[in-house]
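Note that one protein chain is taken out, while the other chains of the complex remain in position.
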Amino acid sequence: MIITCPWCGPRDLREFTYRGDGTITRPDIDSENVDLAASFVFDRENPAGDHLEIWHHGGGCRSHVLVKRNTLTHKIITCGPLGPFSKNGAKA
Amino acid sequence: MADRISPLQGLLIKGRYGKHADMDIASELVISHRMCTSLVQVNAWPDTDGKVRATLQRSTELKLVGGSKSPANKDYTILPVGPGRYLIEAEIDDLELQLRKRIVSDQGAVIGLSHARIVITLSGAKATWVLSKGIAVDFSPGDFPLCSCVATSHHDIGLTIRRTDDDRFDIFVFTSLARSFWQWLEKAAGEVGYEIE
Partner (left out) sequence: MSGYRLDRSDNGGRIDRSKHLSFTFDGRSYSGFQGDTLASALLANGVMVLGRSFKYHRPRGLYSAGPEEPNALVTLRSGNRSEPNIRATEIELFDGLEAKSQNCWPSPKFDLMSINQLGGNALAAGFYYKTFMGPKIAFNRTTEVWWQFEKLIRRAAGLGVAPVEADPDHYERMHAWCDLLIVGSGPAGLIAAEMAAKSGANVILCEQHPLLGGSLNGTGDTINSLDAEDWAKSCIARLQAFDNVRILTRTTVQGYFDDNILQAIERVADHKPVPDPHEPRQRSWIISAKSVVVATGAIERPMVFSGNDRPGIMLADSARRLTCEFDVVPGKNITVFTNNDTAYLAARDIAKCGGNISAIFDVRPEISGEARAVAALIGAEIHPGTAISRTGGWQRLSAVQYGNYDFDKKRVAPQSHRYETDCLLVSGGWSPAIHLTSQFGGQPEWSDELQAFLPGKPTRNWRGAGATVGAFGLENTFISAAKAAEAALEDLGLETKPALIPEIDGNNFNLAPAAVFEIRREIKRGKSFVDLQHDVTAEDVRLAHREGFVSVEHLKRYTTLGMATDQGKTSNVTGLAIMADARGEKIPDVGTTRFRPPYTPVAIGAIAGECFGHLKPYRLTPMNDWHCDRGANMVANGLWMRPECYNLSGETVEQATIREARTVRSGVGLVDVSTLGKIDIQGPDAAEFLNRVYSNGFAKLPIGKARYGLMLREDGFLFDDGTTWRFSEHHYMMTTTTANAGPVMAHMEYYLDVIWPELKVSLVSITDEWAGIALAGPKSRAVLETCVTGVEMSNEAFPSMGVREGTIDNIPVKIARLSFSGEMAFEVYCGAHYGQALWDGLMEAGKPFDIVPYGLEALTTLRIEKGHVAGPELNGRTTADDLGLGQMVSRKKPFIGSILVQRDALMENGREQLVAVKSLDGQKIRGGGHVVVSSDSANPGESLGHITSACYSPELECYIALGLLKNGRSRIGEKLYITSPLRGSHSPVEIISPHMVDPKGERMHG
């Protein structure tokens, strides 16, 4: 499988590690809401179809990539940047 | 001052090895290695990246053009290894100190890595063939021209690879993993025969 890292280009899956669901949002650092905290840790959708997920390019530039992938066909639909530089948009 | 010892010291002994080792045929692969006089990583943040690049260009007299282009001159090489991340090799031994003076802590981070990597150089007609055995990156001249650099890995061994000439590559390997990497490389190179400089 190939993931296109926004900074490095298309790379073999072996350079990446799966880091979990890309649809969840962590509550603010100051939040004291237990339900939100628990939901962030434990609640997950498990779609049979397109799934937004986060991969870590640890064997490359060490940035994180937001990937939309179909869990039935494994086809990768989009790969987008994450991290401080993603606001600047495209590749370095 | 004590001597620095490389993890590959005593392992890379001058000579010819592998196929054709004892024959009078020119080696199609030459391997050498070095420790870095200075190796420094500089990390910037999005709003300071421009300033940091300017500082690096001034300090090294090199021009950063973007993408994976890695410029070099006699004294300096800059290898972009990620967004806002620059690895710089230099022939001077106090690069870390120099850069720390010029890049203040809220502009960027300066991290000394002179001991964290050693560099293995592969050159010759079979360099691409041998590299391609272990690394899933297209090293053909079309896809990886002169001055290209890539941050990749061979199994769990992190590598930064740069094309320094037509058939010549510098491979930056983590110091603690250097011997394990060499164990793979010498076997891979044995198939084509190689010479150690």
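A few remarks follow.
In this document, chain identifiers A and B correspond to the written order of the chains, with residue numbering beginning at 1 in each.
As a working rule, a residue touches a chain if its C-beta (ideal position, glycine included) is under 8 Å from a C-beta of that chain, and two chains touch if they have at least 3 such contacts.
Keep in mind the model is a prediction, meaning the values are calculated, not measured.
Annotation for chain B: contacts to the undisplayed chain at residues 1-7, 18-19, 35, 41, 43, 45, 105-106, 108-117, 132-138, 140, 143, 155-157, 174-177, 179-181, 184, 187-188, 190-191, 193.
Listed by residue number, the positions of chain A touching the unshown chain are 1-2, 17, 19, 26, 29-34, 37-38, 40-42, 54, 56, 58, 62-64, 73-76, 82-84, 86-87.
Following the convention adopted for this analysis, only the chains that are shown with their structure count from here on.
Mean C-alpha position of chain A lies 29 Å from that of chain B. Residues 45-46, 49, 66-68, 80-85, 136-137, 150-153, 155, 158 of chain B are the ones that touch chain A when the two sit in their complex. On the side of chain A, the complex with chain B involves touching residues 7-9, 11-12, 14-15, 58-63, 81, 83-85, 87-88, 91-92.
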